[in-house]
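Every protein chain except one is present and positioned as in the full complex.
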Amino acid sequence: MGKSKGFHDLGFAKVDTGRALRRGFPEVVYCPGKRTEHILSIAKEILRRKQDLLLTRLNEAVYGDLRRSLPGLRYNASAGLAYLRSSRKHKPVKGTVLVISAGTADIPVAEEAAATLEVTGIRVKRLYDVGVAGVHRLFGSARLLKGAAVIIVVAGMEGALSSLVSGLVACPVIAVPTSCGYGASFGGLSALLAMLNCCSPGVTVVNIDNGFGAGYFASRVLAARSGRNY
Amino acid sequence: MGKSKGFHDLGFAKVDTGRALRRGFPEVVYCPGKRTEHILSIAKEILRRKQDLLLTRLNEAVYGDLRRSLPGLRYNASAGLAYLRSSRKHKPVKGTVLVISAGTADIPVAEEAAATLEVTGIRVKRLYDVGVAGVHRLFGSARLLKGAAVIIVVAGMEGALSSLVSGLVACPVIAVPTSCGYGASFGGLSALLAMLNCCSPGVTVVNIDNGFGAGYFASRVLAARSGRNY
Amino acid sequence: MGKSKGFHDLGFAKVDTGRALRRGFPEVVYCPGKRTEHILSIAKEILRRKQDLLLTRLNEAVYGDLRRSLPGLRYNASAGLAYLRSSRKHKPVKGTVLVISAGTADIPVAEEAAATLEVTGIRVKRLYDVGVAGVHRLFGSARLLKGAAVIIVVAGMEGALSSLVSGLVACPVIAVPTSCGYGASFGGLSALLAMLNCCSPGVTVVNIDNGFGAGYFASRVLAARSGRNY
Amino acid sequence: MGKSKGFHDLGFAKVDTGRALRRGFPEVVYCPGKRTEHILSIAKEILRRKQDLLLTRLNEAVYGDLRRSLPGLRYNASAGLAYLRSSRKHKPVKGTVLVISAGTADIPVAEEAAATLEVTGIRVKRLYDVGVAGVHRLFGSARLLKGAAVIIVVAGMEGALSSLVSGLVACPVIAVPTSCGYGASFGGLSALLAMLNCCSPGVTVVNIDNGFGAGYFASRVLAARSGRNY
Amino acid sequence: MGKSKGFHDLGFAKVDTGRALRRGFPEVVYCPGKRTEHILSIAKEILRRKQDLLLTRLNEAVYGDLRRSLPGLRYNASAGLAYLRSSRKHKPVKGTVLVISAGTADIPVAEEAAATLEVTGIRVKRLYDVGVAGVHRLFGSARLLKGAAVIIVVAGMEGALSSLVSGLVACPVIAVPTSCGYGASFGGLSALLAMLNCCSPGVTVVNIDNGFGAGYFASRVLAARSGRNY
Amino acid sequence: MGKSKGFHDLGFAKVDTGRALRRGFPEVVYCPGKRTEHILSIAKEILRRKQDLLLTRLNEAVYGDLRRSLPGLRYNASAGLAYLRSSRKHKPVKGTVLVISAGTADIPVAEEAAATLEVTGIRVKRLYDVGVAGVHRLFGSARLLKGAAVIIVVAGMEGALSSLVSGLVACPVIAVPTSCGYGASFGGLSALLAMLNCCSPGVTVVNIDNGFGAGYFASRVLAARSGRNY
Amino acid sequence: MGKSKGFHDLGFAKVDTGRALRRGFPEVVYCPGKRTEHILSIAKEILRRKQDLLLTRLNEAVYGDLRRSLPGLRYNASAGLAYLRSSRKHKPVKGTVLVISAGTADIPVAEEAAATLEVTGIRVKRLYDVGVAGVHRLFGSARLLKGAAVIIVVAGMEGALSSLVSGLVACPVIAVPTSCGYGASFGGLSALLAMLNCCSPGVTVVNIDNGFGAGYFASRVLAARSGRNY
Partner (left out) sequence: MGKSKGFHDLGFAKVDTGRALRRGFPEVVYCPGKRTEHILSIAKEILRRKQDLLLTRLNEAVYGDLRRSLPGLRYNASAGLAYLRSSRKHKPVKGTVLVISAGTADIPVAEEAAATLEVTGIRVKRLYDVGVAGVHRLFGSARLLKGAAVIIVVAGMEGALSSLVSGLVACPVIAVPTSCGYGASFGGLSALLAMLNCCSPGVTVVNIDNGFGAGYFASRVLAARSGRNY
């Protein structure tokens, strides 16, 4: 698994320094449950190695604290995502990812997906609030659907939109269930199960509210499309 | 609660003889878990009172046994439903119920709904195999959708079809989740939750595989439409 | 699905402008998870088109903010529902909807159903706190039960009331499970399952606490009763 | 816990010989998962000590096998219960237990409860098929309800009957959920949850299909009523 | 169900005025989800009829508000229970109820059971913190166990104590699962399931944290023991 | 949505004739719950249009029946998959899919994925029985891992293998939970949840045992890689 | 992870040849879902390397088939376990494992644990049918409890026995929930949750019915006790 040790040991954390090389994407920091000083130490180590820094599920207050020590750190409040791009240039990647949301309340998760892609230099288009309650809103965007290399569908409640979209296109569709809803949505379980039971093949699913995971996976598909795996 | 006692006591069962008058629909016999001789005694009591007989979830072997004692009993094998209509005429009911199935495997449940309605003299149209994997199959039937007084949507797996149909029409939509599927469909739970979380209002839901319940409810809506409640 | 585009694109939302025509009920705004400025923009677009405005699950503080920009917006605090009726007259609809609650704590959900109906000009009667712990309270209102064209039953805990009511009437019964209860009510799951497993046919179910959905569906049944679907 | 060892060791089983003295009821053999020869050995040990023998959940084939070695063993096929009463007389117990079933399919569980009581010399009355779909069938038996010292209510599907009965009487009500039903009854879970969430106090619950447990508990209440605990 | 109407209609509530006569226990007010002014109106109606007043799950702040209008209202803070006994004397009831808690954190639920009994004039003994982790603490109280007419066992986590106690006594055992615990206790589900699956017969179960229900049921058993049902 | 109607109506089914054009993959027939004569009619319609025929979850007996009417139909017994390739040539697709199974019992699901890909002309490599219990078996195949354009990981029980594989590669990883296991695997739920909660990004998930869905999705990724979407 | 490749590749399986050295226990074959010829090939490879062979969850018919090719293979029918010990001697291990079952129906799982230990040369004592319904049966064996180095407790239904045993001893207790029970035992879930929520520390848990896993783990504890890890 590589000749060098491949990580930097901070005691409370072992920063995976070989990840960009091995996986085509540097280590991303999932912030919940981590202390601010821990996030800071990890972030500094990543930056010291001239890699892109991406912090997910970061709330605005902690961002404020971090920013003092990490000038240049930017924040996408809607997505809860902070990032600081290294000076290294991303190789251009062909193809556009279309991020679709079923409702307005799903937008933060959709933005997490979109921002993850944009940070790594991938072109994103957005199509928001086209849920199945008014399906003509989706059909009005047939050209957007056809032009996408990958589609990410973000939906809560009954999670029906991914089945519908998948039936219309040839490209891979990544479904993100969200916790939008109440009662028998059981925190996103309803949408999750619906998406897993999709009668229309061509759909895979990530965890509830995991916009980052969908964006990351889409970047891997596009890298594959470009004839290289990282 | 009526002046007469309102039921006939068979010991193991108390046949609700006032139900047709009270509810506009005679007592219907749900067969699972009942012994054949019990079903037979209940059926005879219903027929003795010149009421329509409807037996649900009856398997073909038991039907064979019952038929010997109940000449004229007819059987809808696809729906698992036996019936014997009384000589009394049903008052004509205005309006048509459209029964839609998402897939071919959902047809037995759809037929249970359709047969329940037809036994009571209500006009039914069928639109089968128009699931969201190929949504143009549904849109090809726009006239059928618009012409229905009530629509019953029968779907398993992700149960997305009821949301979609509901978004297209003004009439009430009754959703029937089915146990078609595998894995994370958990015996119909996935479709059930999706239908309950429908983002498009105008949908109510019955139990998994309960085609009879959907047909019965639709008959109550049409009776209301006809300006009488029974 | 219609020749015009049928929606107005606000970027973060696509207001479904054809909904009143297509479905007989204008787009209703479900507020949780939406930013106040988004709710406001959508509301203004709906009003600009001279349609009835209905905002559900709106808390009082946000209502206060909205009201400054939307003079005339009224608020039903018990139901958490704000509305502003257009000057257009509703065609009169025949028939009354009876809204029943099992307990006092179920009243907010019952009021959401009742208010949804009243906003659209439908006559509503209320029968509150008649749960099965003292069933004579229900039987004391036999006339109310018989006179209803549609009945909505709102109940938490064991959700038994819808079965009982359904056994007494011929009209359609819509059951709304509520999250009232504790322990093994699991946030309304107990009532939901009970209502779905109703041994008395003639009952359909909506999501937990979904008073709006029940009211909306009842309005669709009455529209059918009035001989038109919208 | 007593001076003697209080059990007889068969190696694979330790027959609790002090149970009748300690608990007022001899050890009862739950048969599923036990080999026939094991059941036989345990039974013989109980009989050797001149105690009443009660075997629950015994299927008819195994009963046939056991009977050859245990002449006098009787079988209640509906309840799946075999028993052989010792020659010792039961002290008379005051009061009657009323066993109520919601439907015909719940009778086997109701019979398990009733037979458990009758084997120990307690008077039982039965009231079957009085579920909430036709509630007048229950009200027609008001005298039976009032005359009972304890009531056992056996119901599947939505399990509403125990709430209703409890609201009418002053005596303790023991609720037995059954696995009768399909779909969202989830093997009796629906009835179980409903009974646990009973809005009418005075109800306690046993495991799904546990007619024996309800009968046993009722016998303990009556023993208390008779002024002794065993 | 009786000749008089049997309830008093407050609009938002229908106070069940016949309950003491019918059930041997006046209507008890479950407070969560009810507005303070509603609780007050119901309480006044109960007091006007000279019945005992019992308010459950009442928090201390609301109690403070109520007390101003209801002088004499007393409060058991540990149990979250307020009460005001009428001047009518309770007929003496024979027998003692033993309330057992597994741990110290289960005491509030145990106190709810104990206080419910004491308000109605029933003698209660307490045996707290005798969980299975140190079973000798239970065996040190064998005399208390033997002397009880009914035992209530309150336990969270694995809920094992009810099985153990039941194996030692002849009297009825009522098990109350509590939500004490974390992780895989899933809010009391673990204890609830364990108690329902009790291998030792003689146990019935109430809802999670439902100390009141257990106390109420125990009072019904003792009333039965006293040869009258109310 | 295409100019032609786009489907062929068989009454019980509507064959989606435009799917190959629209989605790059012809309609695939999921066989469970369908009658043999229905499968046959659908198959004939697909073949009549000179499209590839793929039948999933077909048992061997039904295959035997179908084969008489469909000469040339081939069967992969391990995968439960029948197919008949049209004479049209598939355009060559660049890239290999690596199908990995954790255990020997997962092979049928892995074969369903592999066969789905091979039928459509995509190169597949297999790496079976490399679960985490002996992780060196996976590391011995580092070259295979690096050379894949897409990886499908099939695993039951704890479903840990997809996380591990994903951490080693840059290409997209599709995880297929299987129902292999017992007890707390709850029919594949354990593996499903584990895969959804993957701490290593780059993984998406399909339904339990859905080898076909994983294969289909991988073919969509490779089609994208080849610079066309169908 | 070792210099040699460490496994033997059979194509459908990769036999982990280094496991005995690495883990102190050779690869054990879990049979469900594996074809008989696959089991045979794996078994032969293990024997060829002069390692102990252990096959779990093997039914008697398959054992019969295997035995023809594997003379000397022995079978423990109660445990569903086949084994063939190599001629190599096990180093003696100090300490006895006590295997306790709550009921008679739990014996097959208990035997799987016991047999797993005995095959590897570890001394086992058995104490069966000492469940909490008659707790004196356990206390009668205090010496056995004190003398054990490790205790395995096997119990279904409410799974209370592990808490009780753990409270009495100082040694590690391994709890095995079983699927014995019905209704709300939900296939062993009830016992599993109870054991995980054990209020008495010193207990860890394995999967439902996983007697093998408990035996294996106990052998690892004893190896540790003997001052070596394999």
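We call the chains A, B, C, D, E, F and G, going by the order they appear; numbering starts again at 1 in every chain.
The rule we apply is simple: a contact is a pair of C-beta atoms (placed from the backbone, for glycine too) under 8 Å apart; a residue touches a chain by one contact, two chains touch by 3 or more.
This structure is a prediction, so every number in the text was calculated from the model and none was measured.
> Going by the touch rule at the top, give the shown chains the omitted chain contacts.
Displayed chains contacted by the hidden chain, ordered by label: A, E, F, G.
> Given that one chain is not shown, which residue among A:24, A:95, A:134 or A:188 touches it?
Of all options in A:24, A:95, A:134 or A:188, contact with the hidden chain holds for A:188.
> Using the touch rule from the top, list residues of chain F that touch the missing partner.
For chain F, the residues touching the absent chain are 102-103, 131-135, 157-160, 163-164, 166-168, 181, 183-186, 189-191, 193-201.
> Can you name the residues of chain A that touch the chain not displayed here?
For chain A, the residues touching the absent chain are 1-2, 5-7, 11-14, 16, 18-19, 27, 30, 32-34, 38, 42, 57, 177, 179, 187-189, 192, 207-210.
> In the full complex, which bits of chain E touch the chain not displayed? Write them out.
Listed in rising order, the touching residues are 103-107, 128-130, 133-137, 139-140, 180, 182-185.
Definition applied: only the chains that are shown with their structure count from here on.
> For chain A versus chain G, what separation do you get between their C-alpha means, in angstrom?
Spacing between the chain centres: roughly 44 Å.
> Can you give the whole-Å distance between the Cα centres of chain D and chain G?
Comparing mean C-alpha positions, chain G is 36 Å from chain D.
> Which residues of chain C are in contact with two or more other chains?
Residues 1, 103, 133-135, 139, 167-168, 183-185, 189, 192, 196-198, 201, 207.
> Got a list of which chains touch which?
A-B, A-C, A-F, B-C, B-D, B-F, C-D, C-E, D-E, D-G, E-G, F-G
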